[in-house]
Structure formats: structure tokens, C-alpha cells
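Data block below; observations after.
Here we show just some of the chains, and they stay where they sit in the whole.
First chain written, first letter: the chains are A, B, C and D, and each begins at residue 1.
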Amino acid sequence: MFKWLHPYAKPETVYHLCGRLMPWLMGAALLLLLLGNIWGLAFTPPDYQQGDSYRIIHLHVPAAIMSMGTYSAMAIAAFIALVWQVKVAQWSVLAIAPIGAVYTAIALITGMAWGKPMWGTWWVWDARLTSELILLFLYLGVIALSGAFSDRQTGAKVASLLAVVGVINLPIIHFSVEWWNTLHQGASITKFAKPSIDPSMLWPLLISILAFKILMLALLCVRLRTAILVNEQHRPWVKAMAGD
Amino acid sequence: MVTLGPFLKRELRLLARQKADWLNPVLFFLIVLSLFPLGVGPEPNLLRIIAPGVIWIAALLSVLLAAERLFKDDYRNGVVEQLVASRQPLLAFVLAKLLANWLSTGLPLVLLSPLVALLLNVDMASFIAMVLTLLLGTPLLSLLSVLGAALTVSADKGGILLALLILPLYIPLLIFASAAMEAASMALPYHGQLAVMLAMLLFALALVPVAVTSALKINVS
Amino acid sequence: MYFQSWAEFWAMGGYGLFVWLSFGSSYVMLAALAWYSQYQHKQFKRQLSAKLAREKRLQQYQEQAH
Amino acid sequence: MRAIFPIVDSQRPVIKHQPFSVPVGQLLLQAQSLSCIRQDRVLFEQLSLQVHAGELLQVAGKNGAGKSSLLRLLAGLATPDEGQLLYCRQPVADVATDYAANLCYIGHHSGIHEQLTALENLAFWRAAAELPQADDLALLATLGLAGLEDIPCRMLSAGQQRRVSLARLWFSRSQLWILDEPFTALDQSAIAMLQQFFLQHLTCGGAIILTTHQPLSMVYDGLNTLELAYRW
């Protein structure tokens, strides 16, 4: 099954592939992000309840969704790295973790900025908020662990193991936090009732989500290229490239 | 399959010889617990309300910090390396460590619980819930802490890195355990919470030893 | 354009602070990540050529010594 | 030789009944174009070697040349960046358990817990090797540790600790021994005794891979040397 993948697992091939894809991905991501955000900010009517504050949705929801999507991408890479010992997968775990952490931080910050006008407080210990915070801690744990070893290989492998363990725990955390919150919270705080979104509001949101997705891939390309160079610096092809 | 016996005997002998390894965490638990009345104020009602959370947070930190040293000695003197080279006995070694860790840190916490109940003004119903959750929860604590210790054994960054990695994973346990104690204090049933904790424990019991052995292998190479 | 004027656009119906705080901080963070990733790439390439040059110097020095 | 190693004969008969799995002269371990990279330094590349039953391979080289790294690769503790390892002509990955069972690796570190006594340490290693427990007093006496069997090893000198660690070889049933600087901290008489014991293992059909900074004084046909160059 992984036969056909094998040539793509060669670091040099991946390096050049990423180099070729990166400008396109980055361009597309920027274009879509600007399109979605400007549309969402300026060309849609305000929400009848939340007024213009709801426009934060165009960053909040893409970042929140992609913070989880990025974690699953990282966990898949980690699993491949551990089971099939594919080096490129191992390096992409480390390359992708900071992207996920930044997305999570964006979701948290925009959520807080949205919560202040809507709920009257920057932060409450609500289920979703808490599990997003824990997700940030998980990302930071992976980053901290990978940097704690004098041997880079060991760091990458151990971080992969932690990422896999984390993905097993993520649903448990999610479920338990959800359950914990509903026990303690009455209906005191606005629930995340899904706003029945008008299609005119939905389109820019979908475009922004796509933009975040492509941006993740673009950033991954940049970071993976660096990781490949760092780990393959003894190879002739890297030396030849650095020489000129 | 290598038998567990000699490995466990070795761990217990080491514990008997290095008493600080199990006395210190217990003392740490008690000191951290006694910080709360000092920091939060001595009102009995307030203490009773925060007791479940506080007990579990203190238990968590003390098991975690105790686990830090678990593999250190055997890593430094090359025992882990040689066991990894000979493959077979590694799992038995890990299981013995796990069991010894629980016996030396989890079990003392359970035994200490009457004292804790006194300190924090816990009523009878919550006390029973506390003992039950400690019995179910401390093995899970041990499992996760041992995993953390195995992950960081060659990292040389001290307990704080271990805590960073493992604390997020503890959160479900913390939530269910303190919820059970709270339910008990309100005379509500808490079978549900205990069942979930048992499920988590069994799940961890199946997966963690394998993860620990592979973490050790990675750290050695 | 939904808004009547730029002033109204910036005000965001009274929620300007929160909206622009979110958008500003998010863009700053994304830009920082992108810039830092690119910077690391360049930086490493520079370090690598410095290292190769140093190795060459070292070899020359050793050849001189013997 | 009998006079010098009375204990050996009482321990060795086991081997007579259970000859090693690979007959003398047959290929035991084979490494094909290994390369090892540590911290972006290529320690060695395209390194191939063969070890037959009854052969001793001494890996030589300056400090930092990569001897220990090579031995760890051979012992399966690390995976080579390139190349592969064959045990009895099969990839080690496929026969990992067999290989590990037939291998005894002792590295830079002694594998001795400082809080345990010599006897307790040996009992632990017997259990780990799935051997029955036995009375190790005589063995420790042969190694010059009479009277020191039941004090914690941290109170032993470095050389004495190393003797405890090497005592494992006396009851090991593995065919291949991989030893990283076994002579460290030993005095001259202990080194001579150890070499005699190596000879015995080799003539029984065992194989040894070792590193040492001191020259070997033993005389044996199947003694090969691999020189690793130091490259920065």
C-alpha cells in the first residue's frame, strides 16, 4: 500500500516538491483569506442579535476548526513516523506543531475578544473554551518535548509518540470537559447555539476556512523544507546547494 | 515471557533501601494540601467546597514529581540500555516499575486519606467517595506519570517538562474524580463517574505499557 | 459594501475594538509565523555555508600542520 | 588454565549440552554498507563487516571515531542511517527476538545498580536472561570479590564495579558478545584473566566484538581488527 508513496518519502524529492508547491499554495491562501475576510467584514449585513461583532466569526471559526484539523494531521504524521519509520513524516510532526499552536492561539484570542461583548467577560470555564485551551497545552507539550533532547532524532521520535498518545486522549478530554461543564453550568451563559447562517454570510466563512487550510499546507511546506535541510545537512545534495 | 517476580522483587528491595523515594512524595502531598488552608483561608465551608479539587490536584502533582526519578538511575547506569538490547525482559521491567510506583506513591495516598479528610473538613459521604476515587484514580495517575517519565528519561530537563506533558492528559481524571466527590457530598449517586474512571484505567492499562517500552527504546538509541 | 462610510466601517457598530483586536492580533500572529519560518530557512542555509567554509578552513589548517 | 579458572569449569558444562546455534566458522553477523550520522557528522559510511562463529573482532580508533556508535548499531540499540544488518543471513529486523536472545551487550555503563549488592545485581541479570537462579558466591570469588558480595555496589571501587558487571559473561549462554571497552578500570591481572576467558568462549564457538584502547595480549587465530578513522 505504501509502495507508491515510497519515492515521495525521499527527503530530496519532498524538498523540491515543497519548493515548487509553496508559492502557489501561499498565493492561493493569501488571496482566499483576503477575499473571505473582506467580504465578511464589509459586504455582509450584520447579525440581527450580535450586530457587527459577529464578523469575528470569519477568523474564529476557521482557526478553531483548523486547530483541530491540524492536530489530526500531526497525529497521522506521527503515526506514520512511528510505525513505518518514515523520516519525512517524523520531521513534519515537528514542522506542523507550531502552526497548530498558532491556530489554536488565534481561536482562543478571537474567541475571547468575541466573548467580552457577547458574554460580558473575557473568559469563562466553558467546555469548548477549556478544551481548546487544553489543546494549546498539548501542542506546547509536543514542542517543548521535541526541543528537550540533545539528539534531534530522539526529540522527533519522542514528540511523535506524545502526539499519538495525545490524539487518543483528545476525545476523552473533549467528552469529559463537555460533561463537566454541563453539570455545573445552568443555562446561565449563552450556549453555542448554531446561528442559522444566511447563505450570504456562509460563503465568506467557507472561503476563509479553505484559506486557513491552504495556509496550513503552505506553512508546512516552508517549515518542512527547513527541517529536511537541518536533518540532511550532511548529504551531498544539501552541501552542493549550500555551497553555491 | 519473562516472569514478573524477580523484577518486582528488585524494585521493592530498592524502595526498602531508598526510603526517601516514597516518603518524600507523601510528605509533599501533605505539605501542598496544608498550603491551601493557609492561602485560601480557614473557613470550613469554603474548604469543604474546594476539597475535592484540591486533594486531586495535590495527588496529581505528588505522583507526577515522584515518577520523575523512576527510570533515571537505571537509565544512567545502563540497565535500561542492556534490557532494550535483550528485548524480552523489557516489558516485565516496565510492569514491575509501574506496580512499584503505584505501591510506593498511590497506595500511601489512599492510606493517608483519613488524615486528609480531617484536614480539609470532608464529610463522611465524600470521604468514602474520596477513597474509592483514589483507589481507581491513583493507578491511572501512575500509568500516565510513568509514561511521562519514560518519554523524558534522556531529556535531563527535570520534573517540570514531565509535568507539562502529562498534566493535560490528567484532566479527564481530575474532572471525574472531583465530580464524584462532589456528587457524594450532595448525596447524589456517583456510579457513573466511577465507571468512567474504571474504563479509562482499563484503557490505559492496555496501552500505556506498550507506549512506555517504545519510549524507552527511543530514548536509549 | 455594506457600510455607509469608512468611519462606520472602522467603528463596526460599536464593536470596533473587539473586531479589530481579533483581526489585528490574528494577522500579526500568522505573519510572524510565516516570517519566522522563512527566516529560519534562510538562517539555516547561511549557517550551513558558514559551517562548510569552516570545515574547509579546518582541513587546510590540518594539512598545514602536518 | 584449569588451575586459574576453577569456576569456569563448574559453570561451563551447560554449554557442552547446549551448543551454540551457529557452528564454528559459519557466518554469524554481517553488516552491509552501514553509515552512521551523529549531530550532522558522518562518523562512518559504507562500512561492511562480517563476524563468524569463533571469531573476535576488535574495533579500534581514536576517541570520537565512532566505535561505541558502531557497537550500538550492531547490538540493535540504534538503527543505521543507511545499510542493513544480517543475522545468519537474514535481516535482523525479521529475526529480532532470536538475535536479541543470542546476544550479550555490555556498554560503557556497567548495568549495575549502585544501591544493590553484587549478589542482587547478578540475580537480576540472571532473571532478565531467563536463567535459573544460582549461587553466585563462587563466581564472585573467582573474580576477586570474595567478602564484598553483600555490600551495596556504590561502595565498591570503579574496577570492582566493572568486575561485577562482567560477571554476567560467566553465566551468559549467548553466542555473540558485544563489549564496549570491557577493560576500563580493570587492573592488569583482571585484564589477563578476562582475555583467558574470552579465549575459552571463542574456542567453544562463540564470537566477540569489542573495543579497547589497550592492545590485546591474547594469541588467537580468529582475531581481526577493524580500524575506524576519526573524521571531523
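In this text, a residue touches a chain if its C-beta (ideal position, glycine included) is under 8 Å from a C-beta of that chain, and two chains touch if they have at least 3 such contacts.
Since we're looking at a predicted model, the values are computed, not measured.
Asks: Please express the complete complex as a composition formula over the shown chain labels.
Replies: Summing over the structure file, the composition is A x1, B x2, C x1, D x2.
We take it that only the chains that are shown with their structure count from here on.
Asks: Quick check on this structure: which chain has its C-alpha centroid closest to the centroid of all protein C-alpha atoms?
Replies: Chain nearest the overall C-alpha centroid, as shown: B.
Asks: In whole angstrom, what separates the CA-based centres of chain A and chain C?
Replies: Averaging C-alpha atoms per chain gives centres 18 Å apart.
Asks: Counting in whole Å, what is the centre-to-centre distance of chain B and chain D, each centre being its mean C-alpha position?
Replies: Roughly 38 Å, centre to centre.
Asks: Would you mind pulling out the distance in Å between where the CA atoms of chain A average out and where those of chain D do?
Replies: About 49 Å separates the centre of chain A from that of chain D.
Asks: By the touch rule stated above, which residues of chain B touch at least two different other chains?
Replies: Residues 221.
Asks: Where in chain C do residues touch two or more other chains at once?
Replies: Touching at least two other chains: none.
Asks: Which part of chain A faces chain C closely enough to touch in the complex?
Replies: It comes out as residues 26, 37, 41-46, 51-53, 55-56, 59-60, 63, 98-99, 102, 105-106, 109-110, 113-114, 116-117, 215, 219, 222-223, 225-226, 229-230, 233, 238-239, 241-243.
Asks: What part of chain A is in contact with chain B in the complex they form?
Replies: Listed in rising order, the residues are 82, 134, 137-138, 140-141, 144-145, 148-149, 151, 153-154, 157-158, 161-162, 165-166, 168-169, 172-173, 175-177, 179-180, 183.
Asks: Give the list of chain B residues in touch with chain D in this complex.
Replies: 2-3, 5-7, 10, 13-14, 17-18, 73-74, 76-79, 81-89, 93, 220-221
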